[in-house]
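Everything on this sheet refers to the single structure shown next.
All protein chains of the complex are present and in place, except for one that has been dropped.
And then subunit A:
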Amino acid sequence: MTTSTPTETTEPQTGPEPAEDTADVGATAVRRTRRKLVLRWMGMPALLALAFGALYLWVSGQELDSIEKRTLNASALTQRVIEHLQLAAVSTLIVIVIAIPLGILATRRSARYVAPVLLALGNLGQAIPSFGLITIVVLLAGVGFKSVVFGLVAYSALPILRNTMVGLQQVDQTLVKSARGMGMSPMKTLLRVELPLAVPVVLAGVRTALILNVGTATLATFFGVKALGYVIFQGIQLDRTPVLIVGAVMASGLALLVDYLAGVVEELLTPRGL
């Protein structure tokens, strides 16, 4: 201590900081945002429950003919939703397993040259219209679940790949230097510092890919997997407005629900302190 004011000399051990107050304010702010988070988490489910409830009441009030009944019954619709979710989930999981390691690889010093190649491939997959892309795959491999999943994977690889790369690149390099300087191996630095700090960006990519897949999976009906696209397509083909509306609302509602759930997961998985 050089100069001494009375407050400092009375408790020199604690070394009071002028900015301590702001730090406490920071802690309270964290608590407050948690509360806000809970409020925000309630909004979307309420809205969706309302929409589905209204849809149900409206359909129940309609006189359904035999054709409509064949599509609009609980077991058939549940089956469609399951098919739809299976497509989206399987393709997204495969993309995660492929694109995240590739994204990590592309940001390693020793393998930097692969980055442009990977990005070019990813861009190619996304630039081709999804309908066309799946058609090509089906032409090559025949109709069915696997072909559709393959098409979806090619279509949605880019967001995860790019976000993994960006997420890792935006990690403050002084933190990496600090980790290495303390004796963390490159692998430990990746696992304990780089990846946790990239999590928010990577998850945003996963969420985008998931939404793309949920949306694009409606096209699967043309390639041998019914899913929710089938309901919409039936509505159009057979000129049954209730069927069309149920298909459309369910497809959109499902996309919103999945997006919402992905958002919740994103917030939960984001490391505290960020």
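The working rule: a residue touches a chain if its C-beta (ideal position, glycine included) is under 8 Å from a C-beta of that chain, and two chains touch if they have at least 3 such contacts; residues count from 1.
Keep this in mind: contacts and distances are computed from a predicted model.
Asker: Which of the following is the UniProt-recorded protein name of the chain this complex doesn't show: "ABC-type quaternary amine transporter", "Cytochrome c oxidase subunit 2", "ATP synthase subunit b" or "ATP-binding cassette domain-containing protein"?
Answerer: "ABC-type quaternary amine transporter"
Asker: Which one, A:175, A:191 or A:236, makes contact with the chain that was left out?
Answerer: A:175
Asker: Touching the left-out chain: which of A:87, A:115 or A:197?
Answerer: A:197
Asker: List the residues of subunit A that touch the chain left out of this view.
Answerer: 1-4, 6, 9-10, 12-15, 17-20, 22-24, 26-27, 30, 172, 174-175, 177-185, 188, 193, 196-197, 271-274
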